[in-house]
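Selected chains only, in their assembly positions.
Just so it is clear, A and B label the chains in written order, and each chain counts residues from 1 on its own.
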Amino acid sequence: MERIEIAEGLDFSRLVYGMWRLGDDADTSPAHVRAKVEACLDQGITTMDQADIYGGYMAEEILGQALKGTDLRDRIEIVTKCDIVAPMGRHAGAPVKHYDTSRAHIEASVAQSLRLMGIDRIDLLLIHRPDPMMDPEETGAALDGLVASGKVRAVGVSNFRPWDWALLQGAMETTLVTNQIELSLAMHEGFTNGDVAHLQALRRPIMAWSPLGGGSLLAGAAPALGDALRAVAAEQGGDPAAVAVAWLLAHPARILPVMGTNNLDRIRRLSEATRIEIDRPTWFRLYTAALGHEVP
Amino acid sequence: MERIEIAEGLDFSRLVYGMWRLGDDADTSPAHVRAKVEACLDQGITTMDQADIYGGYMAEEILGQALKGTDLRDRIEIVTKCDIVAPMGRHAGAPVKHYDTSRAHIEASVAQSLRLMGIDRIDLLLIHRPDPMMDPEETGAALDGLVASGKVRAVGVSNFRPWDWALLQGAMETTLVTNQIELSLAMHEGFTNGDVAHLQALRRPIMAWSPLGGGSLLAGAAPALGDALRAVAAEQGGDPAAVAVAWLLAHPARILPVMGTNNLDRIRRLSEATRIEIDRPTWFRLYTAALGHEVP
């Protein structure tokens, strides 16, 4: 499995295992979660993507229970996120779903993430959503402080547009290392609206959430695209879902797909995507099917 | 009343009194206009927002008549604007509404504004609308020249997108100090489309026109938003309109709402907005009502 340097001294596996549905599994026992992580590690997938809010603010604790008493922590990189406050779990009292990029909230969220996962340090902390009420000086200072304290190795953002990035980065000492955005054959505007170009220009790798479009790619909503994926899969002897992931891997921006299945069989086959070769015409064949028309 | 530094040696009151309807009042007598300005000053509102075109190119003169023979000019800051040429008043002969950012037009407009208001210097001159035909070198030189001559203390823009700002600023010596844009619970795209972020990144305060959405916020067009404003107003013992203004004041970008009523009673209560506290959850409660759905 290819490794991508995210920050000095920190690299991620090209494929990332996403834990946003970890709490949705019927079996959330430590043994079962460990089995998932081990299935990832068997393929060289070492990077685990969390967020405080996943599983209604419960997914970090589920992971923490699984890590306890094992050496798994030292064999993985942990990404987590903060700033979404939704009226559930420990934030049940919030009057409305909102974002909080205040220093107090970020620091409290990180402390809670560390405690719930039973770890000393988060490898990468992301601001989960751009906060229209962000005070860049305050948020930037909070992130700088967390890196300086060693509680967090690196910081980045998620779902930021280029101007949100510029605003926050301009108020920080530390370098933002990545932006985790929705990117797939079902959500490809990023390839033309400047989001991907912005990160390419900064030479930062991109984390892609929902690389299968939440399953929509193959669900019949876009029959021409489903057909194209199946055709390429048949030619290469692979799986249509793996082809959709390989489509992201083939892009020169260094995209790290975040894969989120709870199904152990599927987890064991995640790395199939890395064995599929998408050449330029095939990339455009799939893109054309996704657009619904040929490129201009 | 809080003061905001706009340029070196020039600060504005946090709330600005807008004179775009000054000519619509049944009573445009000097005495009545003075009463309005005095009602502002009583609350610490010292900044008056004008434009050449307000009142069909008549509002500056109405203010000038009120200032004459008083010491009011020294107790206020005067903002005015230029570049809109509409077929009315002194531009009745224009074949079509258009913008003019030529040096000749800007200089003539400033000369006329100074004459009509009977003042020696404009505190802040804004280019009123981005001109799709702007020659940045010419417009920039005109603005630099006006500052150098002392006819204008500071210059800025209005309704500019970030690229318009970059184009003009890149051709100037003087620093553009603000952008006056439409911003309210009824027009909130600026908080996500980069307009606010751009000015925050530049550390420039923002002037907000139509902070009540031209009255639409409470007029029933958006019942959920009206309800939310009334609910917050009831909790805080204030006025729903004041809550809408306080929503802008609570944002860290340093937004200066430009309030434009002709009603003396309402003018006397403009500063109510500064006594309302909008905390982060409340800010998002109102924003959510304005969006019509919760944040993602």
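We take it that contacts are C-beta pairs under 8 Å (C-beta built on N, C-alpha and C of every residue); 3 or more make two chains touch, one makes a residue touch a chain.
Bear in mind the structure is a predicted one, so any value in this text is a computation, not a measurement.
Each chain in view is the same protein; 2 are placed here, and the whole complex, as held in this structure file, contains 3 copies.
The criterion applied here is as follows: only the chains that are shown with their structure count from here on.
One inter-chain figure worth recording: subunit A and subunit B are separated by 42 Å, centre to centre, where each centre is the mean of the chain's CA atoms.
Interface residues of subunit A facing subunit B in the complex, by the touch rule stated above, are 85, 94-100, 102, 129-130, 132-136, 138, 159, 161-164, 166-167, 170. Those residues of subunit B lying in contact with subunit A across their complex are 162, 188, 191-192, 194, 196-198, 200-201, 250-252, 280-285, 287-288, 294-296.
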